[in-house]
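Excluded from the complex is one protein chain; the other protein chains are retained at their positions.
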Amino acid sequence: MNRPDHVHVERVRYADTDQMGIVYHARYFEWFEAARTELMRSMGIAYRQLEEEGVFMPVVEAHCRYRLPVKYDECIRIKTTIGEVTRAKVRLDYKICGENDDLARGEGYTVHCFVGKDGKPRRAPEDVLVFFQNNVE
Amino acid sequence: MNRPDHVHVERVRYADTDQMGIVYHARYFEWFEAARTELMRSMGIAYRQLEEEGVFMPVVEAHCRYRLPVKYDECIRIKTTIGEVTRAKVRLDYKICGENDDLARGEGYTVHCFVGKDGKPRRAPEDVLVFFQNNVE
Amino acid sequence: MNRPDHVHVERVRYADTDQMGIVYHARYFEWFEAARTELMRSMGIAYRQLEEEGVFMPVVEAHCRYRLPVKYDECIRIKTTIGEVTRAKVRLDYKICGENDDLARGEGYTVHCFVGKDGKPRRAPEDVLVFFQNNVE
Partner (left out) sequence: MNRPDHVHVERVRYADTDQMGIVYHARYFEWFEAARTELMRSMGIAYRQLEEEGVFMPVVEAHCRYRLPVKYDECIRIKTTIGEVTRAKVRLDYKICGENDDLARGEGYTVHCFVGKDGKPRRAPEDVLVFFQNNVE
């Protein structure tokens, strides 16, 4: 079965741009964050609530390839898919597209582990794990 | 007695710029933060330690007037002075100057209150209060 | 006649928070930026297009009063009104409210002048001026 991509839309702010007249590269990771939060919400997991229950998912790896410049005031769509899931880690994949086309402006991924309130690694809660596994691309 | 200004130097990053080719206005407030932390350190107060002791100083008001553009890779000097101190609040004043001149690129202030770990207002600890009062401009 | 507020919604990102567990104060100015861009768009002025026509509106003053903490994953509404308009300057006023209530989390303003591609002050184009004047609070 093909899992549908989860799509999150962002409008480029002036704050996102740099003097090259394009979006500063580090900003893409904030979009990735917003996109995965919405992906999780769409699956029934509010990340905020996870933290309230003592489960944190810090980023342990982040990557982005920049293909085409993204400009001020553009609407971009971030397509997020779940790439890999284990008890210890989750990898999410992102593709940044234009408002009306699927041409990749950029592509990236983030890897997350699970830690407790004490900052120590822990296994993913069973229900969270199942949620992720059921939605792996 | 005239208190000497505390001067903190920052080098403008590409990340600080926007497509107007100048520093994005919100970034000044990060410089103000870095500058007041160093001012406090120079007075013998490590803000980090204050927090560890349960004293937080959130920003309750922030203001900046932008006079001259600040550009990529410039070194700027932020002069910080203590403007006003009460048991409940502290106001810090900032002036952003060039590396080699005192021409104001911008001027601003931040007002801070004191809160405890519970987020509720509290009075400034006696020693912190004295430190600030002894250094009021 | 009472002009209706323009309302812009933002969801708080993790990137917006700091270790106090609330939104970092400088981030509010990015919300203000997004909000005024949408206000202008709703009035028929695409700021991006203004710049393409050689009209820039840099921030010359920015202010914010922080009243109640804003937390991760909250939806906030930014109500923007046009406070004052002259040929030389425009002041925009912002109020940050909760998703479902009008309690002010924060209030602020930004003042903008008009400059040309050369960075030199210029008067507001007639149509832009009229747009702003017709929508003053």
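In this document, chain identifiers A, B and C correspond to the written order of the chains, with residue numbering beginning at 1 in each.
Keep this in mind: a residue touches a chain if its C-beta (ideal position, glycine included) is under 8 Å from a C-beta of that chain, and two chains touch if they have at least 3 such contacts.
These figures come from a predicted structure and were not determined experimentally.
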| item | value |
| --- | --- |
| Residue of A:His8, A:Arg27, A:Arg77 or A:Arg105 in touch with the missing chain, whole complex considered | A:Arg27 |
| Selected from A:Arg11, A:His63 or A:Arg122 as touching the chain missing from the view | A:His63 |
| Touch residues of chain B, complete complex, unshown partner | 11, 13-15, 30, 33-34, 37, 46-48, 72-73 |
| Sites on chain A contacted by the missing partner chain, in the whole complex | 20, 22, 25-27, 29-30, 33, 56, 58-66, 69, 110, 119 |
| Missing-chain contacts mapped onto chain C | 14-15, 17-22, 24, 26, 72 |
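Going forward, only the chains that are shown with their structure count from here on.
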| item | value |
| --- | --- |
| Between chain A and chain C, centroid-to-centroid distance (C-alpha), Å | 28 |
| Centre-of-Cα separation between chain B and chain A, whole angstrom | 34 |
| Residues within chain A bordering two or more other chains | 14-15, 72 |
